[in-house]
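Left out: one protein chain. Kept in place: all the others.
Chains here go by letter, A, B and C, matching the order in which they are written, and residues are numbered from 1 within each.
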Amino acid sequence: MVGYYENKDGLLARLRRIEGQVRGIQRMVEEDAYCIDILTQITAITGASNKVAVSLLEDHLRHCVAESLAEGTDAGAKVNEAALAVQRLLRA
Amino acid sequence: MVGYYENKDGLLARLRRIEGQVRGIQRMVEEDAYCIDILTQITAITGASNKVAVSLLEDHLRHCVAESLAEGTDAGAKVNEAALAVQRLLRA
Amino acid sequence: MVGYYENKDGLLARLRRIEGQVRGIQRMVEEDAYCIDILTQITAITGASNKVAVSLLEDHLRHCVAESLAEGTDAGAKVNEAALAVQRLLRA
Partner (left out) sequence: MVGYYENKDGLLARLRRIEGQVRGIQRMVEEDAYCIDILTQITAITGASNKVAVSLLEDHLRHCVAESLAEGTDAGAKVNEAALAVQRLLRA
């Protein structure tokens, strides 16, 4: 069972909305929209993507990491893996 | 003329690639991919989006801001607007 | 016991190094260093700060969150709190 199984529909809906935003930016470029307006929309994409990431991470901690801690299997590896995922998101 | 007119095709190609990445994440979710693998792909989306933003900003500075500085029209406002766009990208 | 008790000295050493970097930037400003060189050093500060944050988060998950999961006390609240901390770091 994946960590996000309870939020799967919500997660897909958010990803479809991000896909729609990316297509919206393509239309803006095709119609020669002003650079700054496009930059604002790109900010919206990275913001929405990071929100999805935080939500996924929370599900992951609540289910996958909690499970491995409860079972005593690989809990250290799971925690390390989650920290590395945050490191990549922060590009740290 | 928009700042990115010389790079319009490249810009659209990059945005289509990002759209494809977002759809790829949707498939991963539908197929119950591992949370951490999805987080890695989201990191790729925000990275690619920020790269597009930097490229757009550079085009904007090179053309729109340079033009307003050359014409002496609203150059201060243009610089301020560009700085605000960076501020939003950095969420500062 | 705080999550970082095993890494306390290392953590303090990293924070002192960041403090030194911030003072280094002050000297650069006093000596009229080039804007772009200062920006590069600010990037180093945010990078080092985010690295410290990831390390603290990992310690927190490994000790505090693991403990509350083991004891069955407030584990959900701890996970939520950690996710909110990541959200703030990402400004999502």
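One rule holds for everything that comes next: contacts are C-beta pairs under 8 Å (C-beta built on N, C-alpha and C of every residue); 3 or more make two chains touch, one makes a residue touch a chain.
Source: prediction; values computed, not measured.
Checked against the full complex, the one of B:Leu11, B:Val29, B:Ile42 or B:Leu57 touching the unshown chain is B:Leu57. Mapped onto chain B, the interface with the missing chain covers residues 47, 50-51, 53-55, 57-58, 61-62, 65-66, 69-70, 75-76, 79-80, 82-83, 86-87, 89-92. Against the chain not displayed here, chain C makes contact via residues 2-5, 8, 11-12, 15-16, 18-19, 22-23, 25-26, 29-30, 32-36, 38-40, 42-43, 45-47, 49-50, 52-53, 56-57, 59-60, 64, 81-82, 85, 88-89, 91.
As a convention for this text, only the chains that are shown with their structure count from here on.
Mean C-alpha position of chain B lies 27 Å from that of chain C. Distance between chain A and chain B, defined via averaged C-alpha coordinates, is recorded as 17 Å.
Touching of two or more other chains is recorded for residues 47, 50, 53, 57, 82, 89, 91 of chain A.
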